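All remarks here apply to the structure that follows.
A single protein chain has been omitted from the complex, and every remaining protein chain is retained in its original position.
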Amino acid sequence: MLKTIPSILSPDLLKILMEMGHGDELVIGDGNFPAASMNDRVVRLDGHGADEVLKAILQLFPLDTYAENAFLMDTAAGDTVETPIWDVYEKICKEGDPAFKGFNRLERFAFYERSKKAYAIVATGETALYANIILKKGVVV
Amino acid sequence: MLKTIPSILSPDLLKILMEMGHGDELVIGDGNFPAASMNDRVVRLDGHGADEVLKAILQLFPLDTYAENAFLMDTAAGDTVETPIWDVYEKICKEGDPAFKGFNRLERFAFYERSKKAYAIVATGETALYANIILKKGVVV
Amino acid sequence: MLKTIPSILSPDLLKILMEMGHGDELVIGDGNFPAASMNDRVVRLDGHGADEVLKAILQLFPLDTYAENAFLMDTAAGDTVETPIWDVYEKICKEGDPAFKGFNRLERFAFYERSKKAYAIVATGETALYANIILKKGVVV
Amino acid sequence: MLKTIPSILSPDLLKILMEMGHGDELVIGDGNFPAASMNDRVVRLDGHGADEVLKAILQLFPLDTYAENAFLMDTAAGDTVETPIWDVYEKICKEGDPAFKGFNRLERFAFYERSKKAYAIVATGETALYANIILKKGVVV
Amino acid sequence: MLKTIPSILSPDLLKILMEMGHGDELVIGDGNFPAASMNDRVVRLDGHGADEVLKAILQLFPLDTYAENAFLMDTAAGDTVETPIWDVYEKICKEGDPAFKGFNRLERFAFYERSKKAYAIVATGETALYANIILKKGVVV
Amino acid sequence: MLKTIPSILSPDLLKILMEMGHGDELVIGDGNFPAASMNDRVVRLDGHGADEVLKAILQLFPLDTYAENAFLMDTAAGDTVETPIWDVYEKICKEGDPAFKGFNRLERFAFYERSKKAYAIVATGETALYANIILKKGVVV
Amino acid sequence: MLKTIPSILSPDLLKILMEMGHGDELVIGDGNFPAASMNDRVVRLDGHGADEVLKAILQLFPLDTYAENAFLMDTAAGDTVETPIWDVYEKICKEGDPAFKGFNRLERFAFYERSKKAYAIVATGETALYANIILKKGVVV
Amino acid sequence: MLKTIPSILSPDLLKILMEMGHGDELVIGDGNFPAASMNDRVVRLDGHGADEVLKAILQLFPLDTYAENAFLMDTAAGDTVETPIWDVYEKICKEGDPAFKGFNRLERFAFYERSKKAYAIVATGETALYANIILKKGVVV
Amino acid sequence: MLKTIPSILSPDLLKILMEMGHGDELVIGDGNFPAASMNDRVVRLDGHGADEVLKAILQLFPLDTYAENAFLMDTAAGDTVETPIWDVYEKICKEGDPAFKGFNRLERFAFYERSKKAYAIVATGETALYANIILKKGVVV
Partner (left out) sequence: MLKTIPSILSPDLLKILMEMGHGDELVIGDGNFPAASMNDRVVRLDGHGADEVLKAILQLFPLDTYAENAFLMDTAAGDTVETPIWDVYEKICKEGDPAFKGFNRLERFAFYERSKKAYAIVATGETALYANIILKKGVVV
């Protein structure tokens, strides 16, 4: 633990967030997200909701101002499940970074393809369904 | 995540708990415990209280019935800090395993020496002070 | 060994089952299945029938409810061998998970291609022929 | 699997048995034996009784004719548990190798010290208690 | 060394033979075969003739009964060198496994391509020219 | 780079600072300090003065309040070199952490012994002589 | 540190510069450059301006005389940001190597593609934007 | 060092030469050759002329008698540099192996492509320009 | 394989022989020698007699002229087994190196202690008993 750094962030995760540069993407997966089969760089934060993790990350991590910077995995066609977690995420992002411009929704398998090219995946224990997001890093000035 | 297994336990931690045998010891360290300098086998569960972790572990992990099976790091001589977390731990252990026989207190550096010989250390984000414990594994019959 | 976890499951296998997410696939190969040439992640359970292994896995591992979730390697065209093991598997799956919807049969080389993309392979010592199956993981809610 | 080799023996275990030379020792631990904390070379055979494993090993592995060649972990002083598995082991050894001269019993912690110096440990799923043995390898002529 | 296992087989080679499954292929290369540039899994048996190695392998390794199971690297077009070693190999295979159905000859570069996809290569010290073979593994029943 | 984190701190260094716990020690070595021969965990910050590094570290890293928390390598007996850098360090520490209680001086080889037991060493490019310090980490509350 | 070698260059960087040959390329990235996602060989020089690093490198590293030898990442279309750092780089290169023939500008994603094929990337802490360059190594005669 | 083996050959290089088989190729690069970016298997012989290295290698390494067995990197179109080193190489090869049939010249980038597929590269310190060669290994009979 | 080098020597063994210097020792163990438990550097030459191996090694490897340079493992006290292999070894050494001064016999466990400090062990398949030797390397002039 260190002063001023949210204690939910592990040393490995902080190292990864620091290594990322402009345009690199970070996936925050829910507890059922197939993180380990998508990417070699996975940080597990088992037992935590993705909302707490998102909030902590945005204290340090700037969103990209040159491009779309936030993505959600969309529900499957025909699936009528409610996704109240999306509103939670939206609120956290708005409060966390003025560069946030709303989420883009990606179809499940498009989201997977993007996750494979991401810099890293944070595997949370989020129990809500369809609770996966991607953030694109901006510049620190 | 799997059915029936507490979601706070990471895959690495479960693997370690399974590998341990009769008499092997597990340290659950608080957020300030020097885990990485004590042992090569460290599982980080940043951001979690040690009480939640302890509770989840005892659902799967039997305490030793042949020997003292639970240890606390004692307060420094002269330190008058309150340690209400000890009562929390005591309650969880009593409810979690009938083999629990109360905690033995170890002086700080004796606790460190024992941690170096333990099988593994779980590094939690517990914010209470003097909140470190050691559990000795029993047999599964 | 741990309380409540079937003792036939090795620490490595349990870690793998926990790491897998929604849509990831697990191959359970018989004693002649070329596991090591199909996948880098192989857990060996030599000397065990695939039926015992399957039964233990389904106590913890949920089948996918969004897609076909169970596959068999079909017999070669013209091969008249009997495959009574298939009935055994069918019974175990039905009892193990209500989401089971019956097996899909894959031609031998199609099964191999799918195995190469699977998350992991469990190499059993099953002596029955044509006794290989693939399970697709669902969500834990 | 190969012709003439008992299928319960894994590739890693066979490799280890072949690498061992005159005087090297092999531990066969029961399901509660702390194998991973005793030795870096551990082969897991989860879910198998130690008797099946012992029988298979003795088909290939000669006992030492120059020294005591078989050891049991003795019961704790005052522990009145029955150990019928010892008779099973005795019978298997007698039938498996004419060089077998009966078991020597080692006190628990003496057994642990010897296990640390052994060439390797086979971690079985044997559920009997006090069911750990050490075999000393002889020469193949 | 172990009882009943030909002493020419190294621990690594035996492990590899055991890991191989139905349809996996093994190359036995002569002393000039470019083994290390063809495959990552190479077992060296320097100084041994390929005939002794072949004979030992067939004591344990069953040939495939579902497909062509043995291949030779053919002589170069126009090369009039004699290849008496082929008769030696033929005799050993016939005596070693009733499933042997004669050798198929592969042109040099076709043989190389197949070697790259093989499970492993045994690099012998065989001094005869054109003395390379591929064996396809069958099932153990 | 991340928001609020001094950009002179590398990802590896931040990870190490986070992993450290109560009582662990960090060496900040000057450009001539034999860092690589003292410790396996070395972070190089070539070309930077140790003062800038010290200042940045103290923004995040709390000093120990239970023990002496800062050490200097003393000049060799008889060496009359001036060490104005010590005043610079003193000033930075005072401003950086109220727990700072002044430096203890350690004889050169005593400093080396302590460095071997430290958690990590930061190798700076500090050109001043006798410009090595050790910090002991305190608790984050 | 060594005599005559600029102290800002780390041991790893010097090793890399020496290993490079005629035609190999080196990227010097600014603090926001996504170095770790572009290349496996990354040397971090956090906290340093790219100008100091460039100057030090050119003392040892010859530019290619057979081809274009210096590249800049161009500003995005429509971005009106000033890039005074480019003049600084130009001056350093002119003074550092007579073979310097001016910079070629590459569009952002073309620059990224080239970075992926480069021999290595130096990740500086340069705070100017659009401050990334590529150097092509020439021959030492 | 060993009896009869030229002392300029390093242990790693000799191992590589022995591992190579019929048709495998070895690159001998001059001091400016980009060896490390062309191949994962590089042996450095810094400070040595390529002629001494070539001479030593040919004492042990037979050239291929079935195909072109020696290649030079050609000068760039329009480059009028003299290449007296080629005559030196020619003389050494003629004296070193009767199978030598003269050099084939490859255009620079064709030479690079071939180097990427070679078994290994020896990086010498040869100061002559255009002083790179490729040798194809023959059979030892 | 290479010209002039005995083909029984593997690439790894030759590399090891070259790396050894004045005073380093090499163990040549028989088929029952516990090579893998004595030393981390083991080269297996399964299936070969130690005499062939010894002969080949002495073609390249000089014995030490400054000290005792050859050792045998002595028979156990009371063991009346014949050891005709010793005469074979003696003859090979005499013919192989004029510096050979006869064997010194070491008691079994003294031989083991020396083997642990040796540079490497060659594990042959020698079937004679008490057929282990140690050679001390001399200088190449």
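Labels A, B, C, D, E, F, G, H and I are assigned to the chains in the order they are written; within every chain, residues are numbered from 1.
Criterion: a residue touches a chain if its C-beta (ideal position, glycine included) is under 8 Å from a C-beta of that chain, and two chains touch if they have at least 3 such contacts.
Note that the structure is predicted; figures quoted are calculated from it, not measured.
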Displayed chains contacting the withheld chain: F, G, H, I
Touching the absent chain when the full complex is considered, from I:20, I:93, I:106 or I:121: I:20
Touching residues on chain G - with respect to the absent chain: 1-5, 7, 10-12, 14-19, 59-62, 140
Contact set of chain I toward the excluded chain (per top definition): 19-24, 66, 119, 137, 139-141
Residues from chain H at the interface with the omitted partner, ascending: 1, 6-12, 31-32, 44-48, 52, 125, 127
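In this text, only the chains that are shown with their structure count from here on.
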Shortest contact path, chain B to chain G, counted in steps: 2
Contact-pair overlap exceeding half with A-F, pair selected from B-C, D-I or B-F: B-C
Comparison of D-I and B-C by number of C-beta pairs in contact, larger one: B-C
Distance from the mean Cα position of chain F to that of chain E, given in whole angstrom: 61
Between chain A and chain D, centroid-to-centroid distance (C-alpha), Å: 50
Geometric centre distance via CA averages, chain D-chain C, whole Å: 31
Numbers and ranges of chain C residues touching at least 2 other chains: 1, 7, 10-12, 19, 31-32, 127, 140
